[in-house]
Structure formats: C-alpha cells, structure tokens
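Only one protein chain is missing from this complex, and each of the others stays in its spot.
Note that the chains take the letters A, B and C in the order they are written out, and that residue 1 is the start of every chain.
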C-alpha cells in the first residue's frame, strides 16, 4: 500500500459502524437457547443491547418463529441460529444515515449482511 | 484408564448438568453490551434462556449495578464481564437437587463456579 | 430447600467441573468461521484453550470434516455448529477421574453432553 490513502468521510464511518453492529450482534447471540415462549424477550434483549452502541438510531430484530418451532428439540428449545435472524439497523453518523440488514438467504444458505439504503440528511 | 468405571448415579448427572449450565451461560453472554438502563432486561433474558434448558428448576441472575455504572464508557454502556455476574441455578434431576453458583471472587480475581448445596428429595 | 444439604465430595466436584468445561467450550466456539483448510488448526486451538482450565487432564476435539465440507458456502467456509463437534474431556480432581463428551446425536438432533466414565484412582 502507498503511504497515503483517500480522505475518510462521514459516509465511510457510517458504513463501517453499520458493519460492526451486524458482525457483533451475530456472533454475540448465535447459540443462545430460545423457544417459542422466550423468542419475543430475546428479540427485545438483542434490540436493547444493539441500541446501546454508538450511532445506532434504530434497530429491529425479528427471529423466525416457524424456524424456532421446527427446531425445538425434545426439551422444547433450540439454539439461535443465523437462519432465524432478520435484523435491521440504522446508523446515523452526522448527516449520513445507513440502513443495513442481516437476513438469511435460502438460495445461498447464508445469513447475508447487506447495505439497504444510504441517506444524506442535511437539515 | 481401566475399561470399566464406576456406576453413574442421578447425583453425578445432576452435578454434571449444573456445571454445563454455568459454563454455557458464562461464555454465551460475556461481551454483551449492557448499561444501567438495560441491566434488568439482560438479567431476565439470561434467566429465561437458562431456564429453557433440561433439568433447570430455578435460576437467578444478578448483574452488579455498581460495576456496570463504573465501567460505562463515554458512550454510556459497557460489556458484560465475569466480575459483574452472580448467577445461581438449581438443577433437579430425579430425586437430586443441586444448587450451584458463579460469582466473582475479589481475592482471587476469578469468577468462581461452585457447588453450594446438594439435596436428596425422596418424596 | 432445607438449610443443610449433603456433603460435597471430590466426585461431585469432578463432575461439576466436567460439565463446566463442555458448556463453556460449546458456547465459546460455536459460530467460529471454519473450512476444510483451517479445521485442524481450530481443533488444536479449542483443545489448547480447554486444556488451560483447572483439573483438565485430557482433551480431544474432533470436528466432522464431512459436515464442514457439506456446509461450505459459496465463500468456501462455514460456521462451526454443534453437530460438527465431538469433544472428549477428562477431568481429574484429586482421586477422581471423569470422562465426559459432547457429540451430536442424529436421532434427537441434539449435541448431547454426557458422562462416559467415572474412575477412582487411589494411588
């Protein structure tokens, strides 16, 4: 690499922060025991823990109840897996808003993380 | 090791299961973002996730609020650490009850997991 | 519960410690990216981290290569899942040795943790 790079913008930081939040929550909560009886509480706990972090202006966590029900074992619970998660976060850094999401994609069998929208809010 | 060992009793299983629950919750939840505003919710979420698991008849999770407050960073949250946790679980396997606990011990700077009581409930 | 319980023996402690190790490693490492190229290294890293803990006298970690290969995504890696793990640990606490194991059981679709052998080594 050359010694100098390009200038780092607010937009760059907003995108970087959005990635951090999705990567972090995914690896923090995968494996947590969950059941139909506790799924709503777990959604809230994840939402609240993500919302604490810098620049998060919105977070919505949906855990797929059909998958939870299907995978409940003989003890009536299962572990949270990537394919159950659908999480949207909005990062606001200065005038830039980034909406990002992790959601399981059946075709590629992968919990894809992606940028959904980038906004500039100069108000 | 010799080919044969001793017979495995209900008491052995109850103790083994108590250990599993403490080891699991500790490594699942350490690192979760937490603040004074979310600490009660996180306690409940951990309790509910532990209570789902086999043979758990009681669980009580206390997160040390003084330590949470002290470690809140400039963004007003911190990560759950072993030294904030005080968790008691009771396992009931058939006629045996085991009460176990993980609690930070200042003198040895270690989140010690220990068996507190073993009961036999033949009723 | 009554105020007094039964006396806690070395055997009780050995079983409790065996449970802790399995619960801990499971929830620590599930979710780690792994591929056919890194699976041997990950086995070693898990073994070494478990071996550090108190009273562990032996640990063997096997990750199911067929499952790793099958679940490799378009990016040629997957996440470590419970059904890939087969881990045996031996705890020695004073004169008691406990061999315990976590291994996925196809019939119940569950990574079952169980006590395999308990020995008394009075030498």
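The definition used in the following text is that contacts are C-beta pairs under 8 Å (C-beta built on N, C-alpha and C of every residue); 3 or more make two chains touch, one makes a residue touch a chain.
Note that the coordinates shown come from a computational prediction; the quantities given were computed from them, not determined experimentally.
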| item | value |
| --- | --- |
| Those residues of chain B which, in the complete complex, touch the missing chain | 26-27, 30-31, 71, 73-75, 79, 82, 108-110 |
| Absent-chain interface as seen on chain C, which is shown | 28, 31-35, 37-38, 41-42, 44-45, 48-50, 52-54, 75-77 |
| Contact set of chain A toward the excluded chain (per top definition) | 1-2, 5-8, 11-13, 15-28, 90, 97-100, 113, 115, 117-120 |
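Please note the rule applied: only the chains that are shown with their structure count from here on.
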| item | value |
| --- | --- |
| Between chain A and chain B, centroid-to-centroid distance (C-alpha), Å | 27 |
| Chain centre separation (chain B, chain C; CA means) in Å | 18 |
| Set of chain A residues in contact with two or more other chains | 31, 75 |
